[in-house]
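A single protein chain has been omitted from the complex, and every remaining protein chain is retained in its original position.
The chains carry the letters A, B and C, assigned in the order they are written, with residues numbered from 1 in each.
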Amino acid sequence: MTTLASSDPVSPELRSAYDAQKLVPLWESGTTGFSQGGEQPRHWPWEAIGPILRETAHITVPSIVERRVLMMMNPTIPRNDAESCAGLVSAGVQALMPGEIARPHRHAMHALRFVLEGEGAETIVEGKACAMEPGDLVVTPGWAWHEHHNKGGKPTLWVDILDLAIHRAMRTDMFQPGRVNALRAVPADRAYGAAGIVPVGIEENEVARAGHTMMFRYPAGPAQAAAANAPQDQCGIRLARYVDPRNGGAIVPTIDCYLMQLEEAETAKARSLGAQLCVVVAGAGESDIDGTRIAWRRHDVFTIPRGATVVHRICEGPAQIFVASDIEIYRRLGQADGNDPALFAAV
Amino acid sequence: MTTLASSDPVSPELRSAYDAQKLVPLWESGTTGFSQGGEQPRHWPWEAIGPILRETAHITVPSIVERRVLMMMNPTIPRNDAESCAGLVSAGVQALMPGEIARPHRHAMHALRFVLEGEGAETIVEGKACAMEPGDLVVTPGWAWHEHHNKGGKPTLWVDILDLAIHRAMRTDMFQPGRVNALRAVPADRAYGAAGIVPVGIEENEVARAGHTMMFRYPAGPAQAAAANAPQDQCGIRLARYVDPRNGGAIVPTIDCYLMQLEEAETAKARSLGAQLCVVVAGAGESDIDGTRIAWRRHDVFTIPRGATVVHRICEGPAQIFVASDIEIYRRLGQADGNDPALFAAV
Amino acid sequence: MTTLASSDPVSPELRSAYDAQKLVPLWESGTTGFSQGGEQPRHWPWEAIGPILRETAHITVPSIVERRVLMMMNPTIPRNDAESCAGLVSAGVQALMPGEIARPHRHAMHALRFVLEGEGAETIVEGKACAMEPGDLVVTPGWAWHEHHNKGGKPTLWVDILDLAIHRAMRTDMFQPGRVNALRAVPADRAYGAAGIVPVGIEENEVARAGHTMMFRYPAGPAQAAAANAPQDQCGIRLARYVDPRNGGAIVPTIDCYLMQLEEAETAKARSLGAQLCVVVAGAGESDIDGTRIAWRRHDVFTIPRGATVVHRICEGPAQIFVASDIEIYRRLGQADGNDPALFAAV
Partner (left out) sequence: MTTLASSDPVSPELRSAYDAQKLVPLWESGTTGFSQGGEQPRHWPWEAIGPILRETAHITVPSIVERRVLMMMNPTIPRNDAESCAGLVSAGVQALMPGEIARPHRHAMHALRFVLEGEGAETIVEGKACAMEPGDLVVTPGWAWHEHHNKGGKPTLWVDILDLAIHRAMRTDMFQPGRVNALRAVPADRAYGAAGIVPVGIEENEVARAGHTMMFRYPAGPAQAAAANAPQDQCGIRLARYVDPRNGGAIVPTIDCYLMQLEEAETAKARSLGAQLCVVVAGAGESDIDGTRIAWRRHDVFTIPRGATVVHRICEGPAQIFVASDIEIYRRLGQADGNDPALFAAV
């Protein structure tokens, strides 16, 4: 008997025709919540991953030296083939030992480095040496040649942040190793020595065209001062934003970065507009994220899923947290409420 | 003996630590061309799929009536879990028989309908009835309630176009069935009766905010006249673009639509800046797409991968081809050369 | 005795030094309200100016034929050396008799023509013939060569609208007579045959660069339909706006044009955000403008000063009024509340 077969309204011949023409009946697909939900906040305490990174740093196999990165993969993200950490943001921890060099390469992905520890290391971006001191943010925009050198006497440790997932989706995740063959004149840091002062006439090359910052290093001091002096929002949060000084927009089109200062014992409950990768810069506290409590301290990494409700509490403050968010992608593709540089909505 | 193990510079203990903390060594990942290439042009000749669609149209099982769509899946697209047809564009063919109703629903995806045949059908978008005559483009923007009715005496056949892949990547691919419960006053077609004349004061509701057109129907006649009267570009192509009349931008943030007129025996070789879903409106010809030759005629669907070189030849003209492209996503995320509304670059 | 001189704290020697160096003591200048106020609404009833224009039309002296324009000068505007009519908007009435030609010229000023009567006349703008039928708006943008021909059998009468005052202020009020020597290919009207459909690839020449519409004719019918179908604002007014279809902005950077439909017996009191030059297209009514009552009917011209409070009443409706406003200048120079295309604010 062929009860099942006979209950199929599509005849075998018609189904064969579908297959031959690569036609897929939509009515046989699920319709709702294909990939909703699932993502949970995660916590990588520095006391757990710091020692692992240091031990990894002692491996001197050349192929590892050049890419000694441990990606922090969030297993609760559905179909996570980009090994994302928070939403569409990928992140890892990297160590560069004294005297080491991570050889030149470039890729379509925008890569940001937020420095945790060290001294004397630098990233060469399109020929410009960018110091990597603790708290600095160094930007290697898509297709910019870059390499890392540690000329100092201590290991330099940092968090790598990439927009890998969206490049995977767009199939633009390309990588090119090799010698830097097209160094360009990039303005010195001092050309950007002050807020509100920008150099005119930066050469618009293939790197500059892509709509990202041409200021490759955002030093720690002024960012921390800016966060401390920003207005407190209605939730009790102070935010400074890292921007392209030429237009006041996100430093890259796919990752929006902030430095957040928390002073209040407890912030008002807020909804996160994008996924947040959080790196604790100073202070200690705990956060309730959709019911999950994470107790954090200096150098810890934790994440907030897009849409989660959040309350931050501090026990040692003021606390400063560096945030990299995928919210800019949602803004640009019409999936956020407007284009304002907000990170939270009141709930 | 443990030759393999001993050649692994990572000790078993360290590897266990990686696993426990969900740390993934980057140096063990491939680095280049993760997902590049692979996509090939495809062709769905109307003489093949038209009969299949008509036969499918005779199935009257209610669940099929409501979603009688055959998705055109391009099997050469890598990791094609969105059943995409061209790049990040999904497409299917749909039939609505006289008297049938496809019940109300809404979804985050923007859905466009390009009508091939029929008369008397309409799509109700946010309470506004949009006629579906051959050559019309009807837009049901993300989260706009919509339903289809065929009040005419013939089957109405159309091509459905969706931005499913990017919503999958962003995990915003949500769907909501149910009764239309929030009809809003949407300006009549006559409010948009002419180029360069726009109504002021359209209510900015949750649909309007998302940055897409509030003009839901683009009728065939004026679009065809515009394409016929647009300037010929250096490759010999005339292009009219479907835009949001409020800002001159793409009708939705993720799909950019054009009507292309071909008159020259052969266009100059050009590189496609985005993936193109092509629906032949009038005329016949053939196209060389990265070495693949496709001979097309009225109602045929064919695709052009992003970055492919293209030469179009016509044998019966002038030909008009409706194009839906994912190029707008690349523009907004900084992966296209600028933001100009171009579809091709000269090679 | 030198009482006056001794009361002057500036010594004669110092004052001589001021004069020699062209230094002007600011403390001797008035400080407030240099040029505020003064402008009053004005009314040019068609029954008064129509006959004057017709009589003027019978003068056939060639130099008058070529520039047979009677500027409507508002004598209440302070320092009105641009012979402005409403705020920064200049306007006149012009007549072109059958067979007459107003020879080619161009100027930096943007000139708009709103047609009152006639048939068969046309303005040639950059080589494109634009019909001038009643209710049409024809744009001759700054530096576009243009000339008028009346090929019909009746006089054609229109209102000329210019941005002369701001050009005077910027000292860009240049004029060039002479033969059209640089005709360019301009898309046909049919290229703009529908709202939301724009031709791609219009040559960006010196005219196109200046940020104004390249659509030179806005025909009456669709504009009137759009105004009739636009949403009613909170004051009871329907507004359609004439825009550059490429970007949805004002047709020229200095004059913003609307077609207003009034249906309610009386509109709610509103404050005009810019000066308005009003030309009655259909219907009749009266307006209270800062306490001045103006009773208007078809073809009448009247003005509303910037900042005036306005109530419109209709006695024969629906009424349609064409409005040209200087508000766009204030928006662009940061002197309006935001950049929204509003014409009124509720009071």
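The criterion applied here is as follows: a residue touches a chain if its C-beta (ideal position, glycine included) is under 8 Å from a C-beta of that chain, and two chains touch if they have at least 3 such contacts.
All figures in this text were calculated on a predicted structure; none of them were measured in a lab.
Student: Need the list of shown chains touched by the one chain that isn't shown.
Tutor: Per the touch rule above, the missing chain touches A, C.
Student: Please pick, from A:Y242, A:W296 or A:F322, the residue that touches the omitted chain in the full complex.
Tutor: That would be A:Y242, which touches the missing chain.
Student: Just name the one of A:A20, A:A188, A:C315 or A:A346 that touches the chain not displayed here.
Tutor: Checking each option in A:A20, A:A188, A:C315 or A:A346, the one touching the absent chain turns out to be A:A188.
Student: Mind listing the subunit C residues that contact the chain we can't see here?
Tutor: Counting only subunit C, the missing chain is touched by 9-10, 14, 17-18, 21-27, 31-36, 39, 42, 44, 48-49, 52, 55-56, 59, 61, 63-64, 66-75, 78-79, 81, 83, 87-88, 92-93, 108, 142, 165-166, 168-177, 209-212, 252-254, 306, 329-330, 332-335, 337-338.
Student: For subunit A, which residues lie in contact with the unshown chain of the complex?
Tutor: 185, 187-188, 190-203, 213, 215, 218-219, 221-223, 225-226, 228-231, 233, 238-248, 251, 258-259, 341-343
Note that in this section only the chains that are shown with their structure count from here on.
Student: Between subunit A and subunit C, tell me the centre distance in angstrom, where each centre is the average of that chain's C-alpha atoms.
Tutor: Once rounded, the distance between the two centres reads 51 Å.
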